[in-house]
Structures are given as structure tokens and as C-alpha cells.
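The complex is shown incomplete by one protein chain, all other protein chains being positioned as in the whole.
Letters A, B and C name the chains as they come in the text, with residue numbers starting at 1 for each one.
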Amino acid sequence: MDIRLSGVTKIFEPDIVALEDVYLSVDSGEFLYLVGMTGSGKTTLLRLISREYAPTRGQISVGDRNLRKLRQSELPYYRREVGVVFQDFKLLQNLTVFENVAFVLEAMGIPPKLVEGRANEVIDQVGLWRRRFLKPPQLSGGEQQRVAIARAMVNSPSVFLADEPTGNLDMRTSEEIMRLLLSINAAGTTVIVATHDQHLVDSYRQRLVELHNGRTKRDERRGRYFVDGEL
Amino acid sequence: MDIRLSGVTKIFEPDIVALEDVYLSVDSGEFLYLVGMTGSGKTTLLRLISREYAPTRGQISVGDRNLRKLRQSELPYYRREVGVVFQDFKLLQNLTVFENVAFVLEAMGIPPKLVEGRANEVIDQVGLWRRRFLKPPQLSGGEQQRVAIARAMVNSPSVFLADEPTGNLDMRTSEEIMRLLLSINAAGTTVIVATHDQHLVDSYRQRLVELHNGRTKRDERRGRYFVDGEL
Amino acid sequence: MASFRYALRDTMRLLSRHWGLSALTLLTAASVLYILGFASLFAMNMRYMISRIEGALVVQAYMKRGETADQALELTRSSPNVASVRVISPDEALERLRAKLGNQARAVTLLGENPLPWSLEIQVQKVEHITPLVRDLMVLPSVEEVLYSGKLVERLAVISRASAAVSGVVLLLTLLISTLVIYNTIRIAIYSRKEEIEVMVLIGATPTYISLPFVFQGMILGAGGALLAILGLWSTYSSAVEAVRSTLAFVDIIVDRRLLGQFFIFLFGAGATTGWMCSWIAVHRFTSRGMRSR
Partner (left out) sequence: MASFRYALRDTMRLLSRHWGLSALTLLTAASVLYILGFASLFAMNMRYMISRIEGALVVQAYMKRGETADQALELTRSSPNVASVRVISPDEALERLRAKLGNQARAVTLLGENPLPWSLEIQVQKVEHITPLVRDLMVLPSVEEVLYSGKLVERLAVISRASAAVSGVVLLLTLLISTLVIYNTIRIAIYSRKEEIEVMVLIGATPTYISLPFVFQGMILGAGGALLAILGLWSTYSSAVEAVRSTLAFVDIIVDRRLLGQFFIFLFGAGATTGWMCSWIAVHRFTSRGMRSR
């Protein structure tokens, strides 16, 4: 699905301007890096798309949905089409890795047999097969991050938003995850990755949007990572 | 304070060997990077030093304390000498940035006036002065991370353990934080930083210990970042 | 329905993974339902005793010699407050007297012509109906004398009525408080899971799907609490009945097993219903918070 933001501003009470007059157009099946210094508004942008936040001004549409007009009863169904890797993971602490991933499918009413097959497949893809019966507090930071990635992709959403998906991963594992994201993208899913990972951005060149103080500063076809007046 | 681990093994029930027979000696005032792939045992090692975990086998001593013999009533006082930046921040969600940082000093019984001065000083150092009255859920990932750093250093501990302190920070802010850590170190504090940040490690060369599957694999004076058979 | 099976499984998870919380909630529900049951049984027994005492209140109206009871009977029958009325003929009265006298019954035969008047035995619905009735009867020319059980029984009846009123108020209060305590407990318990609930909403679970396990849990805890309360009440009440029988034989206490059974079933239903409703309200708050976009 395509994503269009036009004139989006997000102001937090009383006067924190997290995003200001952002225009962004992401076509269906595109892959996009979102970079920018800490506090530049990357997470806010993703949260607006997943409709965790509502914009103060401006319009957002995803596919043929105008998010302003989305009714509350439709929200869960919309969110199932948008897979999100949260920056702070937001895993359910009382469930095992398997249960965390399976939950998304279960909540969609998919029968247990199918759930099990698909959940195990994804857990294997992120390399957590041997950890699948542990709970988040028993996992390393990188392992938790990969659970979050598995959960976001398990129901094959049309839009995939990853907020700092490699922040707790070493270079090698980051690359594996990156290849996974690219394969998801290759299957037609729109992918937006907010990241600070220079190595990744520069190794796998893709469209790159840089935010600076809540405004778009760069939008390049195959951009390189350097932020705010470097070079 | 110096830190000595000898023959330390940590096994999680039933059979996860997170650390195996680790010998590590860090002198008072040293600066040490701890690197290794995800799940290699970095966090576990730091948690053993802060005595969040007890080793399955082996001895750990910090300064003149043998951690095995540390009585429960002494634990809070020991932990005040060890500042920890947790990988998942562990901020108090209901307190503001200022309160989160001030809490450490308050718990030590320091009078309000002094608390305020010192807390504000540290908050300013990590660049959060304008965010000091917000609560963690209102902060970006990188801002939360810097609150965690400020909290760990506010009471000038003798040992400073930072678990992935730049995982959510852009390059430029990471460098600022790194310089901060170095200045803490320069004042005589022993610093251990577990990190995946290649750029940092390679720019500010320091002693580097690499863990691999729970064992020490490298220990170099001024090591470079590359993990597990790279190069 | 896969969803329904998941909900049942998640209910078991909730109960077992947070069994400490579950046990505390269960115990609380059991406690307040026990108090509620206790108050109810007390009130029921009060009502029962009153009806027994009131049933024993009989007004006797004696006619003048030679008069019949027709006039008085008519008056009595027209009153809506009269529960029953019986006409006693002089012959019947004589029979009764004879029976009372026992072995001295022969004396009656010495009386010659039956000197006893016609009379009425009237039962009223409630104590407070006695005084007006007596007044009305006294006015009739055919009535010689009106007798009734007197101050003592009246006074006892007043006490009982007062106690019944008090126990009714207590019952209402207890009901209110029980519901409040159960609601608060469940609400507080669910409060500790609010982050979790909000995360579920974030990853696309519908409020209904999220609520269902909590609602089931509430129902189970409410019903379980009620069951514990019923067991406690049963043993308390049995020993109370036992104690009353052996020491206070003259006091009336309800021993009707069917009535008690119905009451316990009602209590069980009330527990279960309160449980799921409170859960539902409590969890709804957090799901709808998760649904709001800020």
C-alpha cells in the first residue's frame, strides 16, 4: 500500500513541535530509510502512520484509507495491515517468544494449526528457534529485538514500519535482519525503516529521507548516511 | 575500583550457558569495551558485576568486596558505587527526567538543595535540559537513553557499567556521549561499555574484550571492532 | 470458533500465571459474598419470625348474649386487612371449654342451658391492623367484648418489625458494599495489566478479543468466590440451626432446604454476574484508552 502525508504537523502539549509541515509520498512496494538525529521526529512519524498518534494538522492516507476518517471499530483491522517494530519492542512480558508471535495471528481468529506453522517459520527466520519457549525478560536485548521483528512480520502486513530494528544488534546479525527486510520488501510490502545504523544504510543503499527538527531535510533516491551538516 | 572475575560461569535453568569460565581483570580507572554478537553474554557479565545475578561458579570481586560474601543489607550501598546504564533503560515511568535522575541522590539521603544542583548539572551534560520536566513515555528513544546515562553517573560512582549506551543514538550524539564517558573515566572511574557500535569503538580506541558464546575470545589493548571471524 | 478457544485458553493463562492475584481476588470476593449471604440469611429469618409472630395474633370478639355474630362477621369480612375469620358457635365454644377442663369436664354439664355467646376468631394481616379493627368492633351494639393477645405480643411484633427493617437496610448496604469491593478489587487487579492491554490494542487485537479472557476470569473468580462463600455459609448456618434447636427451641429459624438451596443458587449467580460485569467495565476502560489516538 502507498503512504501519503501532506502538510503533517504534530505538536505535543504544550509546545513541542515534533513534526512540522511534512510532505512524504511512499509508493506501494517501496523501501525507505528514515534517518535523523535523536529527537528529530522519526518515531513520531511512524506512530502517525500506525495511527497511534493523530496529527495536529495535515492529512495522512494509507492505501485508500484516509486516517482521519478511520472509525474506531476499523482501527484493529487497519493495524493488522501495518506491521510495526516498536523502538522499545513492546513485547508481552508474560508470554513466551512463540506466544508473543502467535498472538497476532490468534487475535485474527486463525486456527491453531495454521498459527503454529506460520509462527514457527518466522521465529526460525529471525534465528530464535532455540529460544522460542523463553520469555522476554530471559532474552538478550538483540533477541528481544528480533522477537519484535518476527511479531511485526508474522501476518504478512502490507506496510512494515521498523523503528530502529537493529539498535541492539551486532553488525552481522544486523545484516541478516536487513536481508530479511529486503526480502519482505521484495514480496511487495512497503517498508519504512527508521535507523541510526550508518553501516546498514551505506551498505544497502535505498531511498533515504532525513528529518531535522521535525522537517524533511533530504529525500534521496540512493542516499548515504550523514546527518545534519556532516561531510 | 578494580574488578576481578575468575572462573565465572553463569548457567540459566535449565541449560543455557550464558558465560563460561570467564577470567577478566579490570584495573581501577581503566576503560573497557565489551563487544560480541547478540546473545554472547555481555549483559549477563555486567549484571554479575552489579550483582543482579549471582554466578553459578567462580568468584567476582569489586574493589575490596567479594561479591559472594556481600550481605543483603550492604547491597544498596554497593549498588550506589556502581552506576549502571541498563540496556532497556529501566526508567521510572511516572517520574519526570529530573525526578528520575534526582531519585538516586535522594535515596542516599542528600538534602534537596544539593540534589537539585547536581541533577540539573548532569541533565545539562547529556543535553536534556529542555526536556527535564517530561516523563519517559514522552521522550524519544535516544532521549530516554540519555536519561539512563545521566541517572547512572549522577552520584559519581566508582564503577560505571554502560550496556549499549548509544544503541538509540545517532552518530553525532553518540560521540558526545562517548566523550562524556571518557571524561568520567578520566576522573578515575572504572568504565565498562558493552556496545555494538563499530564507529565508536574504532574512533576511540580503548581496551577491548570480545565475548563469543559466553567465553572471552579477544582481549586487546587498543582493539578494533570486528566480530567472530570477520576481516 | 478458534477465537473462542483462544479466549478460554487465555483465561486459564490469566488465572494460573497471576495466581497470586487470582487467589487474592477470589478470597476477597468470597469474603464479601459471605457477609452478604450472612446478612441475607439474617434478614430472611427476621421476616420469617415476624410472619410467625403475626400469624399468632388473633383477635377474639364475643357477642352479647342472645345476639348472633352476623353483624360483626359482615364488618370483619368487608375489611381488607383481615386474613381469616372463623365463627365460633356457642356449642363449639362449649366443646372447647369441655376439652380444656379435662377431667373436670363434668362441671360443664351442670351448667344447664349453654351460657356461652357466639364469638369470632379473627386473624389480621399485620400487627398495626389490630387497633382499628378492635375499635370498629367495639362500636357494634351486638359485640359484648373484644379480646386480643395484648401489649406483650404487640411489643414483640414491633421489635421484630424494627429488626426486620434494620436487617433490610443492612442487607442493602451490604449488597452495595459487596459490589463495590468486588468491582474495586477486579479493577485494581486489571490496573496492573494496563500496559499489556494497550500493547494488544496496538498490534491489532479487537477490544472484544482482549476483553473476553478477562471477562471469563471475572466470572470464574466471582463464581468461585460465591462457591467458597456458600460453603462457609452452609457450615455456619447448619451449626446455627443446631445451636438454636438445642438451646432456643422456642425461636423460629428457617430450615427449609429448598428455600436455602434457591438462595444459594441465587448467590452463586450474583457472584458470577458481578464478576464478569465488573471485569468487563474495568478492562473496557483500558482497551478504549488504547484505541484512542493521541
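Quick note on the criterion: a residue touches a chain if its C-beta (ideal position, glycine included) is under 8 Å from a C-beta of that chain, and two chains touch if they have at least 3 such contacts.
All of these numbers come straight from a predicted model, not from anything done at the bench.
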> Among the chains included here, which ones are touched by the excluded chain in the whole complex?
Replying inline: B, C
> Touching the left-out chain: which of C:Ala2, C:Leu73 or C:Ala240?
Replying inline: C:Ala240
> Looking at C:Leu15, C:Ala164, C:Ala189 or C:Ala272, which makes contact with the chain not pictured?
Replying inline: C:Ala189
> Which residue among C:Met12, C:Ala83, C:Met138 or C:Val166 touches the omitted chain?
Replying inline: C:Val166
> For chain C, which residues reach the chain that was dropped from this view?
Replying inline: 20-21, 24-25, 27-28, 31-32, 34-35, 38, 155, 158-159, 162, 166, 170, 173-174, 177, 180-181, 184-185, 187-189, 191-192, 194, 240, 243-244, 247-248, 250-251
>> Using the document's contact rule, name the residues of chain B that touch the chain not shown here.
In response: 50-54, 72, 75-80, 84, 86, 90-94, 103-104, 106-112, 151
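By our rule, only the chains that are shown with their structure count from here on.
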> So how do the chains connect up here, line, ring, star, complete, or something else (other)?
Replying inline: line
> What is the identifier of the chain with the smallest separation between its Cα mean and the overall Cα mean?
Replying inline: A
> How many angstrom lie between the CA centroids of chain A and chain B, rounded to a whole number?
Replying inline: 28
>> If a residue has to touch 2 or more other chains to count, which residues of chain C qualify?
In response: none
> For chain A, which residues are shared contacts with two or more other chains?
Replying inline: none
